[in-house]
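Every protein chain except one is present and positioned as in the full complex.
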Amino acid sequence: MVSHTRGGEPRQRRSPAARGKSGADAPPPAGGEQLTQYYRDMLLIRRFEERAARAYTEALIGGYCHLNLGEEAAVVGLMAALRPTDYLFTNYREHGYAIQRGIDPKRVMAELYGRADGVSKGWGGSMHMFDLTHRLLGGYGIVGGQLPLATGAALAIDYRDGDDVVMCTMGDGTAAIGAFHESLNIAALWNLPVVFVVINNHLGMGTTIEKSAAEPELYKRGAAYRMAAARVDGADPAEVRQAAAVAVESARGGQPYLLEVMTERLRGHSVVDPAKYRSAQENERLKAADPLHTFAAKLAANGILDELDVEGIEKEVASVVAEAAAFAANSPSPSVETLFDYTYASPVPNDSRRLPGQPLFEPAPLPGGASA
Amino acid sequence: MVSHTRGGEPRQRRSPAARGKSGADAPPPAGGEQLTQYYRDMLLIRRFEERAARAYTEALIGGYCHLNLGEEAAVVGLMAALRPTDYLFTNYREHGYAIQRGIDPKRVMAELYGRADGVSKGWGGSMHMFDLTHRLLGGYGIVGGQLPLATGAALAIDYRDGDDVVMCTMGDGTAAIGAFHESLNIAALWNLPVVFVVINNHLGMGTTIEKSAAEPELYKRGAAYRMAAARVDGADPAEVRQAAAVAVESARGGQPYLLEVMTERLRGHSVVDPAKYRSAQENERLKAADPLHTFAAKLAANGILDELDVEGIEKEVASVVAEAAAFAANSPSPSVETLFDYTYASPVPNDSRRLPGQPLFEPAPLPGGASA
Amino acid sequence: MTIMTYRQALHDTLRAEMLRDDDVLLMGEEIGVFEGSYKITAGLLAEFGPKRVRDTPIAEEAFTGAAVGAAMLGLRPVVEIMTINFSLLALDQIVNHAAKIYGMFGGQSKVPLVIRTPGGGGQQLGATHSQNIELYYAFVPGMKVVAPSTPADAKALLLAAIRDDDPVLFLENLALYNTKGEVPEENVPAQIGQAAITRPGKDLTLIGYSRMAHVATEVAEQLASTEGIDIEVIDLRSLRPLDRDTIIASVRKTHAAVVLEDDWLTYGIGAEIAASISDGAFDDLDAPVRRVAMAEVPMPYAKPLETAALPSRYDVITAIRQTLAAVGHRTGKNSPGASAPGKSSAGSSSTGVPAGVKA
Partner (left out) sequence: MTIMTYRQALHDTLRAEMLRDDDVLLMGEEIGVFEGSYKITAGLLAEFGPKRVRDTPIAEEAFTGAAVGAAMLGLRPVVEIMTINFSLLALDQIVNHAAKIYGMFGGQSKVPLVIRTPGGGGQQLGATHSQNIELYYAFVPGMKVVAPSTPADAKALLLAAIRDDDPVLFLENLALYNTKGEVPEENVPAQIGQAAITRPGKDLTLIGYSRMAHVATEVAEQLASTEGIDIEVIDLRSLRPLDRDTIIASVRKTHAAVVLEDDWLTYGIGAEIAASISDGAFDDLDAPVRRVAMAEVPMPYAKPLETAALPSRYDVITAIRQTLAAVGHRTGKNSPGASAPGKSSAGSSSTGVPAGVKA
């Protein structure tokens, strides 16, 4: 189901020529093949994340590691609504998005391992994946940090009369931060081609949405900016894709959009969080609501997917994930020689290239030339 | 006229005992005497500000100086709705508020002059007036800076089950800043006794509200936090007072409130702004809409105020302002000896008390005792 | 005395102060139900309830500013900002409001506020989560900044911070939470604004704070036992105010100094320490003050790069050796313990080596 609120008229309506067909309706419902592909994509994310969790316990991955477990349908549906030339800004919980944007899982896993073949050459890690060719403009670790950036990217597209769209995803807890307000206001004020997507798993880390938002129906906040908004169930990739397509085409037409996707986070906030704050019964509910299973059941019921297909897909996916892990394990660490290579894009004199043990100035040589 | 939007139910309704009579309706309409008093108060602000503007041109006042000219009815009506024990946080455009809170105009003018008898001992100036006994908890120069502070003051009242209310005023341009969003959300989430008041003069400095807010009907933003909200015409002090009283009693009952007061800024953003960006016709409109004259006319029409009264009040006010200026002119500047007295409230060793010309360490005495 | 972790000392002190004074309340993200990102506040929500242990929305600016406002009305809020990196979002409320309100209004309103926040690095958290920016607070008049390196100081300085009437930035460190040490039973607050000589010595003054004060003591003990080098260790404890007297008095005795910091070298905390020593102990220094700090890069995620960018014990020992060698080279004495009466110009400025060559 989808609930809506209407946005105001865009102040400066773009010519369809410049912005592409504007305000288009939802695409035709997905057919069996496409639905099967969605399932395959969801399963890939599921198995990839499970493998990442294991690699973390094996100390092959470090730092913070946040997984998309339970949000597979949302990730798949959202990414399916984007053109390859559209841009994505997201947060630290972005492995699945990277894969769905078309980045080879090998390079995603290699980044988690901190290797030179990773999408960010090992400099970013789990929270900071970036790939220009697939127009993933970054996972960001500062809550809300991606919103102003996405707004600016949309401004650049608009500035050049391009017809690409920027999608910016965030969590429900992120809707409380100032950048949310400032960014949505500017995007609406300037009719920028951007879709803000709240992945509402009703939890920050352990804080529920009721404890972080005075208006917990977050899509309703669009009204504060005369921004069109909707809420959609995130358990079904086809539904998500339909709602996202409407949002994306609205943005393409010069009307930014706020889309709220209702999801569940199957595990802790990050791989190290045991989520003790959840009751056994809550965990039961989560198991039952697992979108991977409910979606599989739906496809089975509609005769689109049978036991055998599922097994086949499992095998496929398993080998993709295994290859990714193997590739990551064999990829070299970035060389320490590169430590000073990414401070500045324009070389500049007097840039510091000193290691912690090195002096600021060469010590004067000792009398008799004995070295210190 | 007043337009309304409803807030949600307070999550945790306070006991009337703890919070005082909650959600009271507007007070009875003001009688003739009270209306005359409002007029007197408005005129005092008008003449005080005109005197301040003159003193600025005479270089008796420095820094930035923002006046309440055109907003007298809003200031008087809002302050009339507060109990003496309620708190006010406001911005840099606060001379009139200080006077209406009951602070002697002499001390307000002395602060503008930067003298020791000023409300902030000359340390704050035009933008930073503070007086604990009259519960003016500060004018603040950073746009939006007062909102989190006011929210926290309301938290302290709530923490101690007090039944005072905090009023926090701001301008329309301030509604675009992140602190607005963060503060209103927290205030509504925690049912804090605070009223946020937007003085909408439809201008930032030269930027119109239409260019700074995607939803220019700012009171509607209350809905994003399930916060009760209303908009009122700021040209009539009685109307403002009625609307403010509703807001204040709602807050006292544990339901924070967003009140938008529509006003006009008769001159530039600050005394040095010639407001070239305004058309002659716009300036004509402003003259016609001057609340001081419209309100006087209204009182005259209702036989509450005649020529003579007006003259009498003019005389009264003129002498109050003249005394204030004289007092300020004769008040001493704060002594340079006090420069290091207000860095810390709790004395602490090794606090720096060095003037710019003094060395960090006493220079070693010269051989033969010649001094450097 | 009991042995406990730095984390435990913080937890117990928060609890003790909340029991002592009803005006003390805790605010921050995930400090209640989640029991804190680093579990400092574990159990306190259960004991004191949601009124005094407040889980806030993710809104650093407003909840920190709300704590300032509450402090203006006499409460004594202790705010937790999950890591110091996120404090940038609250900086306006801290620097432009908390630190200004007492002075800007002529001393009419105190702001008894504590902001607890950990710095760190070495956890592979990447460029935005590995910064040490205590400088941003230590630079500001009106702020007080303390940085305990031991469980005992964590307790004593937290007591002092909570009872102080000014805004105090209380710097913790991810790498210190699990370190153990003796902590006295009694609740005796430390004096903010004073450094401590944690190891007396005569050959060289080694200065650090927070994690690096910890490293300093370890290295000093090691060099004493392995090479008979007698190092005096100073733990700054308070970054603002800064206790220059203790530092200068030490260097006037040892004639040499090495400063350790976990932040970036250029403009970092160590710059002020080195500048102050070079001024106050000018005639007593026998070698340039050496600084050991992070490499000046956005911190990479990959472990080998992160390790290379962070100061190590080996780096500290190198700096000490080179500094003692420089002392010997100027005083003529070669025993590491040598402490000449003062600078000799022998072969110094006459050695016409071009300065300013980067290593």
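By letter and in written order, the chains are A, B and C; residue numbering begins at 1 in each of them.
To be clear about the criterion, a residue touches a chain if its C-beta (ideal position, glycine included) is under 8 Å from a C-beta of that chain, and two chains touch if they have at least 3 such contacts.
This is a predicted model, so every value here is computed, not measured.
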Options C:Thr179, C:Thr266 or C:Ser312, residue touching the unrepresented chain: C:Thr266
Candidates A:Gly62, A:Gly77 or A:Gly138 - the one touching the absent chain: A:Gly138
Contact footprint on chain C, counting only the chain that is left out: 85, 88-89, 91-92, 95-97, 99-100, 102-104, 126-128, 131, 133, 135-136, 138-142, 240, 242, 244-245, 247-249, 252, 263-264, 266-272, 274-275, 278-285, 287-291, 296-298, 300, 330, 341-345, 348-351, 354-356
Contact set of chain B toward the excluded chain (per top definition): 62-64, 114-115, 120, 122-125, 127-128, 140-145, 173-174, 176-178, 204-207, 211-213, 277, 333-334, 336, 338-340, 342-343, 352-367, 372
Absent-chain interface as seen on chain A, which is shown: 87, 89, 118, 120-124, 128, 130-132, 137-138, 140, 142, 145, 147-157, 159, 178-179, 182-183, 185-186, 189, 341-346, 348-352, 360-361, 364
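As a working rule, only the chains that are shown with their structure count from here on.
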Furthest chain, CA centroid comparison against chain B: A
Chain A-chain B separation of Cα centroids, rounded to whole Å: 44
Centre distance in Å when chain B and chain C are each reduced to the mean of their C-alpha atoms: 40
Distance between the centres, which are taken as Cα means, of chain C and chain A, whole angstrom: 36
For chain A, residues contacting two or more additional chains: 176-178, 211-213
Residues of chain C engaged with two or more neighbouring chains: 57, 59, 61-62
